[in-house]
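Only a part of the assembly is drawn; its chains keep their places, and the rest are absent.
Chain naming follows the written order as A and B, and within any one chain the residues start at number 1.
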Amino acid sequence: MGNYVLNHWYAAAWSSEIGAGPLGRRLLDEPVVLFRQADGSVAALADRCPHRLVPLSMGTCVEGRLQCTYHGLQFDGGGRCVHIPGQATIPPKASTRSFPVVERYGVVWIWMGEAERADPVRLFSISKHGQAGWDVIDGGYQRHPSNYVNIIENLMDPAHTTFLHSGTIGNPLAGEQPVATERTDDYIVAYRWLENTSPSPHDRRRLNVGDVPVDRGQFFYFHLPSTSRVETIVLPAGAPRDTDEQLCAGLRTYSYKFLTPETASSTHFFWMHVRNYQVGDDQAAAMLRAALERTYQEDLEIELAMQRAQEETGLRQLVSLRIDHAPVMAARMLAQMVEDERA
Amino acid sequence: MGNYVLNHWYAAAWSSEIGAGPLGRRLLDEPVVLFRQADGSVAALADRCPHRLVPLSMGTCVEGRLQCTYHGLQFDGGGRCVHIPGQATIPPKASTRSFPVVERYGVVWIWMGEAERADPVRLFSISKHGQAGWDVIDGGYQRHPSNYVNIIENLMDPAHTTFLHSGTIGNPLAGEQPVATERTDDYIVAYRWLENTSPSPHDRRRLNVGDVPVDRGQFFYFHLPSTSRVETIVLPAGAPRDTDEQLCAGLRTYSYKFLTPETASSTHFFWMHVRNYQVGDDQAAAMLRAALERTYQEDLEIELAMQRAQEETGLRQLVSLRIDHAPVMAARMLAQMVEDERA
């Protein structure tokens, strides 16, 4: 049993992954199969035929039902067996667990806890997605071989950017700049404004305001229990930033990661990037996608190294630093949330 | 300790596998080495030099004796050390266990239980092997990464053919046709006759009787504890089938699988195919061999998936179906046989 919050909508797959055939994926340490029903909606079942425990994801979709590859048993989206070749009566036990599913933002979201509490109202809301003047890079996926808490702490930790990502997104200045932290019941945010600094050549071109200094805001949100949202804003130095409209006058980015534990030592890392510049520019999007993949790969390697060291030593860290404030708070809030759910 | 019957002749290797050098193979979870003695007969020893435990199968055959690669100790077919370089006296402990072996039908059979009970009379008899008018495909081998009970159940289960083997030997009709089951102390058979059906294009050409309907018999034998024999017969519809001679007037096939547990989660799968049509036709045999290999590979993948699910859940199945009758009976008879031997 892992350190998972069960009653929550987790990203299970990109919509584009669920086509004519089923998709098998381990989520919160349970094997799950996703497939499309006759009406096009996605269903999710425990990925084991109740007959011989063969993964249903090895099977095929037949008229919106999932057919086991071994003996042809067919299951509907509710997990009920509706056809057994060679047998007219279907035993009551011939069923497999089904999980609530919602498809939104091009993501298939699954609820692994108590089905009666699976309210789509509780789905995470993605700012600006689908709005005019904004562009989305989606479909991003990596499998990170580390417990998801390591990934959350990494994502709440701007300080590592200067060093680990020096070849990609790192910024020598950033390392020494402290962050402020705020929290509510639902999220924690670490943030900082770097004021009156030089824009990067990229940002200067995108801003198109000539050679002026800028203010740069970075907001690292962790929405419990599994979503990271990093927001960056670049504005000409001194520009007003009191309203959402004023902030949108600058370069604005929302970088989302939807973390879904696979096992105690691996995590599905879905990422999505939303921006209000270079909208419709496919070449810019492709370059951005490649740069982000590289950056997340750098994180992946560190997370794996930490996972191994944690498994060998049974420890997480030997000394705490000031930069640990937000990551450690995020990890504690998550642990409390897991404990509350169990109680 | 596995769920194995020890006092039994198991297929250890194809005769053609034992040439000038030794062959190492794990059988019933014990390392065994096979080699040819000076008279050409095969000997089988525990595959560990008593000196330093190095596998004797890493060594060489020297004048019909097996020489350890490390220090040159030589062993005869009885497992006695007969030469130690640099030492005239051979200590009594310098021996390794030997196992009774018989070579027949191109197969090396080994007896892993009490040697004094190893009577060649108890060897499995292969129908029609070597008889005029019959042809044999042998040498078939696959390593199946699953406990051998899963493989036995698969082989006693005609119902899966329609689904799992739809691209190879599957027959949509076959899925819904019930089977009868009979048993003796030594074997169980599940069988069915499909009467007055259309022959496959292949069988029509082989029968060479024009466009007539056929009766098709399928017999799935499990000879305890480790041999599967699937017999198929295709006759013009209504032809008499009371005697062996009458049955041989049709297309007749014996498909043998000799299962030898390697470990608790893997099995040596030796297969042999005997037929009374296209005799001497090498091209037909090659095509048949390839089709059978593909079919067994499909089974292998399911068996592996079941093995993994069984290891993770500690369960074998959650619901029983009518088609499980013969497989489950076979598994129970085997379990009883193991229990009887231990008692």
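We adopt the following convention: contacts are C-beta pairs under 8 Å (C-beta built on N, C-alpha and C of every residue); 3 or more make two chains touch, one makes a residue touch a chain.
Computed from a predicted structure; not experimentally measured.
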{"item": "Full complex stoichiometry in copies [only 2 chains shown in place]", "value": "3"}
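In the analysis below, only the chains that are shown with their structure count from here on.
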{"item": "Distance from the mean Cα position of chain B to that of chain A, given in whole angstrom", "value": "49"}
{"item": "Contact footprint of chain B on chain A as seen in their complex", "value": "48, 50-55, 58, 67-72, 84-87, 91, 93-94"}
{"item": "Chain A-touching residues of chain B, taken from the complex the two chains share", "value": "157, 159-160, 162-164, 175-178, 301-302, 305-306, 309-310, 313, 315-324"}
